[in-house]
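Note that this complex is displayed minus one protein chain, with the remaining chains in position.
Labels for the chains are A and B, by order of writing; each one numbers its residues from 1.
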Amino acid sequence: MPRELRVVGTPVVREDAIDKVTGAARYTTDLAVPGMLRAALVTSPFASARILRIETARARTVAGVRAVVTGADLDVRLGLYLRDKRILARDVVRYQGEAVAAVVADTLDAAAEACRLIRMEYEELPAVLDPRRAMQPEAPLVHPELGSYEHMEGVFFPQAGTNVAHHQKVRKGNAKAALASSDVRIEATFDNPPVQHVPMETHAAIAQALPGGRVELWTSSQSPYTVRHLLAHAFGLTHAAVRVHVPHVGGGFGGKAGLGVEPLAYVLSRACGGRPVCVAMSREQEFNTIPSRQGLYTTIRLGARRDGRLMALDAEYVWDAGAYADYGVNVGRAAAYSGAGPYALDHCAIDSFVVYTNKVYGTAYRGFGHLEVLWGVERAMDQMAHKLGLDPVEFRKRNLLKDGDTTITGEPFTPGHGKPIECLEAAARAVDWEHPLAASRDRHKVRGRGIAMLHKAPAMPTNTSCAAIVKLDEDGAADILVSGVDYGQGTYTALRQVAAEELGLPIEKVHVTWECDTAMTPYDWQTVASRFAYMGGNAVIDACADCLRQLRATASQALGVPGADLVCGEESVYPVGERDRAIPYRSLALGYTFPNGNAVGGPVIGHGRFIAQGLTNLDPETGQGRPAQFWTYGAHAVEIEVDTETGEVEILRIVTALDAGKVLNPLSCRGQVIGGVMQGLGSALLEGFRFDASGRLLNPSFVDYKIPTAKDLPREIVPILLENAQPGGPYGARGIAEHPMISVPSAIGNALYDALGIEFESLPLSPERVLAKIHAARERGKDPARRGLS
Amino acid sequence: MLGSFGYERPSTIDEALTLLAECNPGALVLAGGTDLFVDVRAGRASPRLLVDVKRIDALRRLVVDVEGGVSIGAAVTLNELLENRRVREVLPGLCEAAASIATYPLRNRATAVGNLCNASPAADLAPILLALGASIVVHGDQERTLPLPQFVVGVKRTAMRAHELATRVLVPPPASGLRSTFLKQQRLRGHDLAVASVAGTYDPGTGRMQIAFGSCAPTPVLVAPIEAKGNVAERAGEDVARRVLAAAAPISDVRASADYRRAVLSVLARRVVTNLLEGGSP
Partner (left out) sequence: MTVNGVVETARVPAGLTLLEFLRGWLHLTGTKEGCSIGECGACTVLLDGKPVTACLVLAVEADGATVETVEGEATDGELSALQTAFVEAGAVQCGFCTPGMIMAARGLLRRNPDPTDEEIVEAIAGNLCRCTGYEAILRAVCVAAARQRLDAPLTGETVASQSAGGSLGGEAGSKERRFLPRREARRAPRAGGR
C-alpha cells in the first residue's frame, strides 16, 4: 500500500541539539541533588589475589568522610544473564582495576584522600590471562563457585568446575564430513584484543536510598528498566520502590547497557543514612574498572567445491570474557548464531566458548561480537576465494544467502530479509571494483582494495517488549513518552517523524519527553541491539492509532456521526467529505466542550506496545531456532594506501552499503554510518588493551589508548543505504546503528592482502604490526613494496 | 582539586627566584602546566608551592634579532612561537616540531621552555633545537647558559638545580639559507607522543648537516655533524640513517617496540635528509 510520506524519510534535525549546543542539556554529573555526597574507589593492583585484610580505620578519620564500604559489607551477586559479580570484590579480586572498597565523603577530594589511607593486604594468586589457556584442565579457576551461580536457564550453560561461562553450539548438517569431502579447504586463526567503548561521558550514577526500602536513581544508562529490575531483584525491593531517571547520556555504545555503578551508588547511599551519593568514573576507571569489549580467538575451517560453492564452515570462537561474563555470555551466544557470516551453508559447526580470565571484563559493545567474528570469517572468505582463484566479490556472490536458503540456525531466508547481494554489488561499484586501482605516486606506498560482508540481528530475549505513550496537549501537539534512551543515535527524532506521519501533525508539533523515568515513562527492555527504532517505532504507531481512536470517539459524540464515518487529517477530525465540519485536535485533546458547556471525551492519551514476534530459544545442542526479529545486511569496501616503510595505513575511500529497509531520517542514518565507520576504523587500526605479563592494563588513558580524531578521517566515506522494506518494520525500517562498524576491520585486512600479499590475523592493524609483517615477508624473499611492479 | 599547594605569581625573575629558594624543596615552576598538572593529578609530583612565571614580562618575550637569532622566553607558548611570522621564515623546522605537539588548545598553554625542562625523551622540540645548536639560560645563584646537550641529562632530568629557573632558550642566528625540518612518527594522525622523531638542519653553503633524534634514547640525541655536500640524497640518507641508528638505544614500551622504533627512526632519518637536500621543509 504505497503511501505518500510527508515527514518520514526527511532529514529532520534533532530536537535536543538546541540544549546540547547551548550547554543546557543536563547529564548525570551536571545534576546537583541537595545534600549530595561524592564517592571514590580503591581498586586492585593485582589481576588475581586473595584479600587478606582491609584496614579502614585511618580513612574514617579524614574530615568529611561519611562512610567506608568494602566487599565484606555486601553479600549480593548481580547480573542480567549470569549472576557472577559482586558490587565490590569480596575475598578475592579477579582483575587489576577491580573495585575493592569505596569511600563516601562531602567532597571528592576528601573521599580520594581517605581512599589513599585504606590499607589493603593481598596474597597474590596465579592469574590466567589467555582464555585458551583458561580452558585447559589445569588452569586456575576464576570462579570456583560457577556451578552455583544463578543464570538464565535453558539459554546459557555455565560449565561448573571450569572457566567456561557459556558454551553456545550451532550444528547444521555434518560439517566435519562435508569439510573432509570438500575439494578445497582452508584453516586459519584470528584474534581481536579487548577494546573500550570510550563514551565521552564516563559512567556515573546518583542514588538516594529513601525510607521504606525505596530508592531513587539518576544514571547514565542505556537501560532504565533493566537497572530497576536488577536492583529490585538483587535487594529484594518491589519494582515500584526503585525509581530510575535517565537524563541526557553522553554516549553508550553498549557499555551502559547492563548494570554499571548504580548498585554501588545505592549501597553507598544506604551506608550514609540515605544521603544522595554520586559515583562517577574517572577516565582511567572507565578504562580499567568498567567493562570493555571482550577479546576473541578464532579458529575457522572452510571447505568449498572447486566451482566456488561453499560446502562447510567449522569455527571455534574463544571469548576472553575477563573476570565476569554476565553480559559476555550473550555476546558469545549471538556471535555464534551469526558466526558464519551471511552465507548459505548446508554444513556448519560452531562452538562459541565464553571464558573467564583475570582481566577487565567484557560487555555489550556496538556490533555485539559481530565485528570480532566477522574479522575472522570475512578474512577467511577472502583466503578461500584466493585459493579457488576466484574474485572475492564473485566468490561471495555465489554463496550469499538468497531466497529459499536457510540460515545456519534453520531460519528460512525470505525476500523480506533484504538483499545482501545488492549491498555487495553497491559497495563494489562504489570502489570501482571491476577496474584496476591506480598505483600510488609515492615509491614506497602501495595501494589495495578490500571488501567484506556484514550482518546482524538484534540479540534479545524472545519476549522482548516495549511500550509507548502518546499524549495530546491543549494546543493539539503530541508528546511521546518512551523508556528507550536516545544517547545520540537519533531514535527520538525518528519516533517523532513516525508519530507526525501517523497523526498528521507537522513535525514541530511532536516531541519526545527527554528524561526517562521508570515512574513516568512506559516499559522498554533496553536500548541496545539496533532495535529501538523498529520496536519503539511500532509501539509509537500503535499508540498513535489509539490516539486517533480516542479522537474519533470524542468527535463522533461531538458531531453525532458514527466513528467509522470520520477521518483524521490536517490536525482535525471531520466526517468524510465534510471538511467544513472539522473539529481541530486542540478542541478534542482534553475532551470536547459543547456550546452549552457540556463536555464529552477526556484527555487523549494513546498507549501502544510491541513484543518480539515469533522468536524461539535455540536448541542447546544444535543452536537451531529463530533468534532474530530481523536481520540487517551490508557490505564495506575500502581503498587503502600502505606506507611500506612505516607500516601506516591510510584509508583513501571507505564505502558502507546497508539494506536499511526504509531510511526514516537520512541525516541521522548518515550520522550513524559515518560515526560507526570511524569507530570501526578505531578497532581496525588503533584500539586494543595491552596488558603486561602480570595482567596489569598498560594503556588505561587517552595518552596510550588512542581513538580516532578529526585528523584521522578517511579521505572519503561513502554511505549507501538501500531500501528493501522489512515486513513488520515501521514504514519498512530495520536497525542500522551498530552495522556501520562491523566488518570495517575485515575489509581493511582484505585490502592489506590485496596491497601487500600478506595475511593479517590480528587486530589492530597498527603501523607497527603492519611493518613487522612486511619485514618478515621481506626476509622470506618477498618484497611487498615491489608487488605492484611484477 | 589538583591538590593542596600554594600559588604565587611573581612579576620579576628575582621575585620568582626568591620564592623558589624560600620554599625549597617543594616549590615548582608553573608555566603552561600541561605536563605539570598531569603529573600532579597522577601523584608523580606533589608541590607545596607553584610559582607561576607567566606574568613575568621578561619571560613573555619572543625576540628574533636581525640576524635571525631567536630568544624564546619561558612563558612563550608553542602557538605564539609557531604563529610568529619571523620564526616561520627563519626556522621552519622549529615550527613544524612545535605544531606536532599535542593539540591546539594545549599549545595555547604549553611553552617551548617547558617542553625542554620536562626533559622527556619524547620532547618534540628537543631534536630540532639540538640540531639548531640552541642553549638554555638558567637563573639561580648566578645566570648560566647551558648548551642543550648539557641541559638534558637523563629521563626527566635536567642539569638545573631545584631553586633555579630556566628563563629562555637561545637559538643562534642560522647560516644564511639554512634549511631545517622535523619529522615525527605517531600511532595515529591525531595528537600523540612521538614513537620516534628526527630533526635536521642543512647549510647549503657549507654542506654541513646537523641531525638529532628523539624518543629513541634516554635523552634526545644530537648526532655528530655530517658533511653532506655533493652527496646524492639517497647515499647521504643511508649514511645518516646508519649514524642515527648507531646512536640510538630505544626501549620497548606500550607505544612501540624497540624494533619498530629503530625501523622508523631509520626511515625518518632518510626522509629528513631528502627534505633537507631537496630544499628544506616539504
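Following the convention adopted for this analysis, a contact is a pair of C-beta atoms (placed from the backbone, for glycine too) under 8 Å apart; a residue touches a chain by one contact, two chains touch by 3 or more.
Everything numeric here is computed off the predicted structure, so don't read it as measured data.
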Touched by the hidden chain, restricted to displayed chains: A, B
Chain not shown: contacting residue from A:G79, A:P158, A:G250 or A:P764: A:G250
Absent-chain contact - pick from B:A21, B:L106, B:A233 or B:I251: B:L106
Options A:P131, A:G418, A:P458 or A:G488, residue touching the unrepresented chain: A:G488
Absent chain, residues of chain B that touch it: 1-7, 9, 30, 33-34, 37-38, 41, 50, 52, 54, 79, 102-106, 108-109, 190-191
Positions on chain A contacted by the hidden chain, ascending: 11, 13-14, 16-27, 29-30, 32, 197-202, 248-253, 282-283, 487-490, 653, 666-668, 670-671, 674-679, 701-703, 707-711, 713-718
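Simple rule for what comes next: only the chains that are shown with their structure count from here on.
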Whole-Å gap between the CA centroids of chain A and chain B: 44
Residue ranges of chain B in contact with chain A within the complex: 1, 185, 187-193, 254-257, 259-260, 263-264, 267
Contact set on chain A toward chain B in their complex: 109, 645-647, 685-686, 690, 698-699, 703-704, 706, 708-712, 766-768, 771-772, 775
